[in-house]
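One protein chain omitted, others in place.
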Amino acid sequence: MIKQLSQRLLGPVTLILLALTLWLGLWVTPSFKVQGNLARLVYVHPAVAWVAIYVSFGTATIASALYLWRRTRSMLVDRIAHCAMEVSVVFIILTLITGSIWGRPAWGVWWAWDARLTSTAVLGVFALAYLALRRANDDPELRARRSAVLALLAAVNVPIIQFSVQWWKTLHQGATVFSTDHGLKIHGLQAWTLLISFLGFTMLYFWLLRARYRLEVLRDERYRASLEEALVQRRREGVR
Amino acid sequence: MIRVALLVAAKDLRIERRSRVLLWQVLPFGVMALVLCGLALGPQHAGHSSAGPGLFYLVMLLVALLMINRSQSIENSPGTKASVATLGLDPAGVFLGKALALMVELWLMGVVLLAGSVLLLHTALGGTLSALPSVLVTLAALAAAGALYGALSGGGQGPATLLPVLSFPAFAPLLIAGERSFSAALHGGSLWQWWLISLVALAAYVGLGILLYGVLEES
Partner (left out) sequence: MGSSSPVVALRDAVVLLSGFPLLSGVNLELEPGSLSVVTGANGAGKTSLLRLLGGLVTLSSGSGVVSGIDLRTGDLRELRRRVGWLGHEGSFYDDLSTHENLVFAAKALERPIIEIPSVLERVGLAGRAATPARKLSAGQRRRLGLAWLLLRRPEIWLLDEPYASLDDEGRTFFDQLVGDVVSAGATVVLTAHDPLRSSALAPRTLTLAGGLIVEDRS
């Protein structure tokens, strides 16, 4: 019952949190000292990036690792990995778009070959490569195994993105929320709005993942039905 | 594992020596690509351009893709695949052997194309020679990654077109590191951080290949 309730509430709660983010971010919170209203993108871009790189890609990576380990191998974890990676592509694209919108006035260019931007774009290409690999293989087990390996290889990129602003001189700013001594860099209503945005976009991710997963389950059911049909047809060949 | 690696590497190199695909197909392609790069730069810019290292690695990428596909195609004819599978070779050894053979082939191509970049793209001879160690390390990392990604893409519906899609995001950081260290050797600058990336990537891909090749082989 709790599961059903939480599933029913997921959509409305997500919408409420995102609406709150929008209202607080655009109208209620004060503008920023240096970048003015442009910096209101802080209530979207970091949250979207967080979901893209850690939540969504992280889910796909963990599910892939679980698939490769015999004890936890199942088509369920493969489905989760696939769906999470698809949602990851969407969020990575949103990260790059919101980042570009922010970067154009701040840096004067839509795109720079900056370490963080480049490594994030590379992650996006990995995610697309994952989907291409899945389409190239019809056999479910073969497809699951190969894409799981690719997801693990791609995950190597995540720490590179995380530490890119420290390892290289980059245009991209450093940590948005925490300073190097783990103190908060953002306070008051702005901090709360940022927190709500992170929650909202994370819930959005789970909402999209659930919807995508249900579609995948239906697809698998249709595949199983077609297999049954194919078996019957095949056996009839033997009878004739 | 080492025994199997040396056996597989020797077999691949022997096949290459017999078939001469590297000599008669890949090498001419690589040289033609370098010529095209020179033409693209044009006579006004070719002598002064700092694009030499980047163009060298771009051509090496194209050459590597051809060679990785070739390395996979040796194993992927249906009868050979089944028979070799029944030999029960240690997959980690097979991976290392494939990577080793690819590395030797890429090194040979790399040396020839480096000479080509001096001639056609006017990269300074002294700087190019001092870039040689970093080029060899980068190409070794490319070979290890290539052996792994070649197996990942092999046997799919479109293996020749799948390999570039899968491997580009993995090769990109290697090529960046290689280009930066080549440029640093030519124009001065800090080499060590780019060396470090190439070495770490080499170690990572060798480790990942040893761990994961068996899973791909089961496929």
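Per-chain residue numbering starts at 1, and chain names A and B are given in the order in which the chains are listed.
Just so we're on the same page, a residue touches a chain if its C-beta (ideal position, glycine included) is under 8 Å from a C-beta of that chain, and two chains touch if they have at least 3 such contacts.
Quick caveat: nothing in here was measured; it's all calculated off a predicted structure.
Q: Of the listed residues B:35, B:74, B:132 or B:199, which contacts the missing chain in the full complex?
A: Of the candidates B:35, B:74, B:132 or B:199, B:74 is in touch with the missing chain.
Q: Just name the one of B:1, B:15 or B:104 that touches the chain not displayed here.
A: Missing-chain contact among the listed residues: B:15.
Q: List the residues of chain B that touch the chain left out of this view.
A: 4, 7, 11, 14-15, 18-19, 74, 77-80, 82-83, 85-89, 91, 214, 218
Q: Tell me which stretches of chain A touch the chain missing from the display.
A: So the residues of chain A touching the missing chain come out as 138-139, 141, 223, 226-227, 230-231, 234-240.
The rule is simple: only the chains that are shown with their structure count from here on.
Q: So in the complex, the part of chain A that touches chain B is made up of which residues?
A: So the residues of chain A in touch with chain B come to 68, 118-119, 122-123, 125-126, 128-129, 132-133, 136-138, 141-142, 145-146, 148-150, 152-154, 156-157, 160.
Q: Any idea which chain B residues touch chain A in the complex?
A: Result: residues 148, 152-153, 155-158, 162, 165-166, 168-170, 172-173, 176, 204, 208, 212, 215-216, 218-219 of chain B touch chain A.
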